[in-house]
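Below is one structure, written out as structure tokens; the observations come after it.
Yeah, one chain of the complex is gone here, protein chain that is, but the others are all in their spots.
Right after this comes chain A.
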Amino acid sequence: MPYAVDLAAKETNPELPLTSPSGTTARLGWLAYASIALLLVVLYYRVAIKLVYDWSTIPDYSHGFLVPFFAAFLIWDKRKVLQATPIRQSWFGVPLVVFSIVVLILGVYGVELFTSRMSFIFLMTGLIWTFFGWAMVRALRFPLLVLVLAVPFPAILFNQITFPLQLLASRIASEILPLLGVPTLHEGNVIELPVMKLEVAEACSGIRSLMSLFTLAVFYGYFLERTNRRRILLALASIPIAVAANVARIVGTGLCVQYWDPEKALGFFHEFSGWVMFVISLACLYLVHRAMQLISPAKAQTT
């Protein structure tokens, strides 16, 4: 049961905010936390198993494994602030807890994976609000938001964003290839090279790696930038980068087909959707970041 570990990681991770502040009188005893944690496991184990299964089987969501660790790191990184945050139990969190529970029940009964998964983040927020107060929710807002990155977005909506981007990438690539001596004919996302067609089966999907790239950009921005404005800029840069990486993928394959070996080119094309894409995207992210620093150098100690 390889998921058990990750499941445990996922379930214990949100516990961190509950246990980290110590020595305050408003705290509940450990038994109280343990019973809440136990109930959370009972409520969410099915949702969590399915989520971890999706991370491991859908390549576009393999970044999901990193997200809980990143969130845990963020919390650990903020431990001093969290310890200094006054704990004030509040009734205001209870409506949010009720709301999350309703969302969870509807999600499970309605077989809507996105809502049942999101309810976990709502519920964590609600519980923190109830037992530690609004100030703690504010202090933990970034790690809580980061968890959203691990939740696969509903395809029906996500395609509205990613599909036009994929069309754009296909169009750009089919403009570039003839300049490099590769004649192409493109119809939507299907690109016809002299000897083969590309993307036939994938014609209906958008840029599937967008979510991974966005997550990567968030991590990158967090570690290498100081201000939120720049971090948001970097995160948004993931959208043009995703398009550029896809253009590179199609052009690269086209060149291989023309000047090398069609058979190997196809292997390359598929490989390209994996780690090569990742490296190219990371390189693009780095270049964008450098460009940002050149255009407006970060001023020290200002926000």
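The rule we apply is simple: a contact is a pair of C-beta atoms (placed from the backbone, for glycine too) under 8 Å apart; a residue touches a chain by one contact, two chains touch by 3 or more; residues count from 1.
Quick note on the criterion: contacts and distances are computed from a predicted model.
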Name under which UniProt lists the unshown chain, selected from "EpsI family protein", "Carbohydrate ABC transporter permease", "Rieske [2Fe-2S] domain protein, MocE subfamily" or "Electron transfer flavoprotein subunit beta": "EpsI family protein"
Options A:A135, A:I172, A:V190 or A:L282, residue touching the unrepresented chain: A:V190
Chain A, residues in touch with the chain not shown (by the definition above): 28-29, 31-32, 35-36, 39-40, 42-43, 46, 50, 54, 89, 91, 94, 97-98, 101, 104-106, 108-113, 127, 130-131, 152, 154-156, 159, 163, 166-167, 186-190, 200-206
